[in-house]
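Have a look at this one.
Every protein chain but one is kept in place in this view of the complex.
Moving on, here comes chain A:
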């Protein structure tokens, strides 16, 4: 290339710090794919965290972390909103709706899923006795609310996959893996039919499918970490 022809400014490189099996990282990968953003994956061993991760997420020390031109964005749903805004171009699908009220609704359900479904779900898997029963009950009540919220829609936002579906991804692909590893059945036969239908829609989506970890590998991974989760959860529950 002659010196008089400067190349156009290359877009800042995108890297995603991830760890095997993380549903949170999955959300971001799907978001990046929806926007057609090329990126490099940096896979962490969470039992031995890299300097890169600790430097870029000193507050939470968790994955995923998005590095855009070296600047870090942390917390998966914050990253998804960032991807939606920073990488938007004409042809790309919108992850959050554009209308302010619809956006507030999407954020509400994403938060409900995080606080009222995923949190007690995780706790119910790694506890026993009365605590376990309490967390399981809370999870099931929340799943019923979510099931009702789907109300015949294909995805949570309507016809197209969006923010709330990404927030709920754990329920589509990870829930029965957790049940199997923990030996605890939370969802009975025939329960939450709308959610089941949604889970099939979600996991067969052509973009999502590319980023679903292999089920057998997930089972092996969670089984290998079962003791660690159990003691972490025990400590967290005791603190409350």
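In this section, a contact is a pair of C-beta atoms (placed from the backbone, for glycine too) under 8 Å apart; a residue touches a chain by one contact, two chains touch by 3 or more; residues count from 1.
Keep in mind that, in the parts below, contacts and distances are computed from a predicted model.
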Complex member absent from the view - protein name from UniProt, among "Prefoldin subunit 5", "Myotubularin-related protein 9", "Glutathione S-transferase" or "Metaxin-2": "Glutathione S-transferase"
Among A:44, A:81, A:165 or A:205, the residue in touch with the chain that has been omitted: A:81
Option from A:100, A:129, A:152 or A:190 whose C-beta touches the chain left out: A:100
Contact footprint on chain A, counting only the chain that is left out: 59, 68, 71, 73-75, 78-79, 81-82, 85-86, 100-101, 103-104, 107-108, 111-112, 145, 239-240
